[in-house]
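I have a structure here, written as structure tokens, and I will follow up with some questions on it.
Removed: one protein chain of the complex. Kept in place: all other protein chains.
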Amino acid sequence: MTLIIQNLVFGLFVGSIYGIAAVGLALVFGVMKMLNIAHGELLMIGGYVSFWLFHLAGVDPFLSLLISAPLLFGLGVVLHQVLYRHIARFETEQKIKNSMLVSFGLVLILQNLAQQMWTADERSIQTAYSGVGADVLGVALPYTRMANLGLALLVVIGLHLFLSRTYLGKAIRATADEWESAILVGVNIRQTFLITFGLSASLAAIAGALVVVGYGLSPSIGLAWTLKALVVVVLAGTGSVFGVVPAGLLLGLGEAVSGIIAGPAYREVFGLLIFVAILVVRPQGLFGRA
Amino acid sequence: MEQVGSQLNQPTVPLRAALSARRRFSRARVFSWIVVALIALAMAAVPQVTTRSDVLNLLFLIFLFIVLGQSWNILAGFAGQVSLGHAALFGLGALTTRTLWFGGVPFPLAFAASGLVPAVCASLIGIPTFRLRGAYFSIGTLAIAEVLRITIANTLPLVSFLPVDMLATYELAPRYYLALALALATMLATYLLFRSRYGLGILAIREDEDAAQATGVRALPHKLAALVISSFFAGLAGSTYAFYQVSYYPEAPFHAGWTFDALLITFVGGVGTLIGPVLGAIFYIFVRERLAVTLVSLHPLIFGILFILIVLIFPGGLVDIGTRLRRAWNTRRASHSESRSAGK
Partner (left out) sequence: MLEVKSVNASYGDFQALWDVSLVVNAGEIVVLIGPNGAGKTTLMRTIVGLHRPSAGNVVLDGHSTARLDGCELVERGVALVPEGRKLFGGMSVLENLEMGAYTARARQARAQTLAWVWQVFPVLAERRRQIASTLSGGMQQMLAIGRALMSLPRLLLLDEPSLGLAPLIVQNIFDVVNLVNRKGVAVLLVEQNARAALEIAQRAYVMERGRIAGQGTGAELLSDPNVRRAYLGYISTGKNLAEGT
């Protein structure tokens, strides 16, 4: 029994990372109508920034977010200016398809660069407090994993406040809803796109830091994380940012349950099957409003 | 009134595109038949001339990747359904071959079955997944393929070896001829398909699914036909791989990398063209194998950049770059000779 609860709790913890990974993807998809397959690669790069800051300078991985998030924001801005900007002129359906293709090319580039620079070895961070945690009725609650969950909640609350309380945040939502009307009220949507993409990359950096603390990091993890994020976005259903993190937790729990039933090797299969099933039932798409 | 009238008398866009595609196929027909026959003969003669295994391996890979690329192109390029689950079909073909062949079934039978199994599986899965459009179809098929890969990796964790007796009689030449024949057959089938009425229907769906439906082209059967033919050849490519490769993890041919290879080859060569995957495969294998020797493994980087450039700037790929250059050359020569005759 304790073992089952332990599994579920760990499912919840990893689900919080799924949530953060998915928020960034959902933001770009909702606002720019672009599917950034390279989101997992941005996560991977963010993870490496945290890893090297810890490894070379001893920076605590949770503190390193203050460096890696702005850094990835910058990378996001550059990628947007060099690549994604040129896709913005297409019709929606073409835009999704072309963004998928371009970001696929980017996946190859970033993955290969990471391999050249940092080798294919799997890395992770062992901090002084890594193994330490609370114990509630025999269920281990490691501090790092609890911090993951807390950080995920903080991030989504912060993002929600930004999107609902600031003019810039509202401009981003308005652009997502009806980009032509956003232009009509004076929103510079090119700027909005730029900021959205940068923000999405920063969120990927945060997720990446959590991955390297609790799990493994290597240049090839990108695709798996992009798929996870996609599953969560589809689970969340609507464009609400608030829906994404609960969906992430749900996926984490669901994986834990299916791991208990079918064996840990099939954890991934569960999410992917749910994903395909939801897509087939609601073919209008990830953010389809009826 | 003339303006509106002339607009209406023009053929609608999908029809026009379909017609020009048809013309594209038939124009240089005679000449290309001769060239194709000559190339096929030359390729068939290679094992008679040399036994150098590096040459035969390189050509084998090119043939295999032509089939991989063209089979993807049938579905993605011609029918417009950008599948990211192609590796699943390739993997199913390989799995069927190894299961039957090692189980005592003669190879030719196992080979044929390896085309049919993926085709049947794909048509069963295709009916629900074709409800998805555009990028949703792409990521849906990617997810299905990943499910299959993970399942195979878990159920068949051990490396699949050719048995000792088969290994003792292993020869490269039969593999070479199988791949060559399959590549030619794939090209011929694609050519015939898109000269046919049914093929025109498939092209019309790519251009505008709703418009095609409105003119009486039913989308689902046409998409399914493209999927079945695509799966059939992808499965045969997988079978050829299983026949050729001495040992591999059963999961390996299901890896998404095969899909990505097919995608790169087709886009670099020219998506939605008959000759595109051929150019793409030659270019891709040549660069990959050459670079693997000299420059460690930078080829994903190079192909990533090339791929993005092609999507953003030259959506027609090498084929289109070729025609553009030829056109530019022709107009230059024409204006040159004109100015010379004007000078006289």
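Going by the order they are written in, the chains are A and B; count residues from 1 in each one.
Note that a residue touches a chain if its C-beta (ideal position, glycine included) is under 8 Å from a C-beta of that chain, and two chains touch if they have at least 3 such contacts.
Since we're looking at a predicted model, the values are computed, not measured.
*Asks:* Out of A:94, A:119 or A:188, which touches the unshown chain?
*Replies:* In the complete complex, the chain left out is touched by residue A:188.
*Asks:* I'm checking contacts with the chain that's been left out. Which of A:171, A:235 or A:250 qualifies?
*Replies:* A:171
*Asks:* In the full complex, which residues of chain A touch the absent chain?
*Replies:* Residues touching the hidden chain, for chain A, are 167, 170-171, 173-174, 176-178, 180-189, 239, 289.
The working rule: only the chains that are shown with their structure count from here on.
*Asks:* Centroid of chain A to centroid of chain B, CA atoms only: how many Å?
*Replies:* 33
*Asks:* Of all residues in chain B, which touch chain A in the complex?
*Replies:* Interface residues on chain B, with respect to chain A: 82, 128-129, 131-136, 138-140, 142-144, 146-147, 150-151, 153-154, 256, 260, 263, 267, 296-298, 300-301, 303-305, 307-308, 311-312.
*Asks:* Show me the residue ranges of chain A that touch chain B in the complex, using the header's touch definition.
*Replies:* My answer: residues 35, 83, 86-87, 93, 96-98, 100-102, 104-109, 111-113, 115-116, 223, 227, 230-231, 263, 265-266, 268-269, 272-273, 275-276, 279-280, 283, 285-286.
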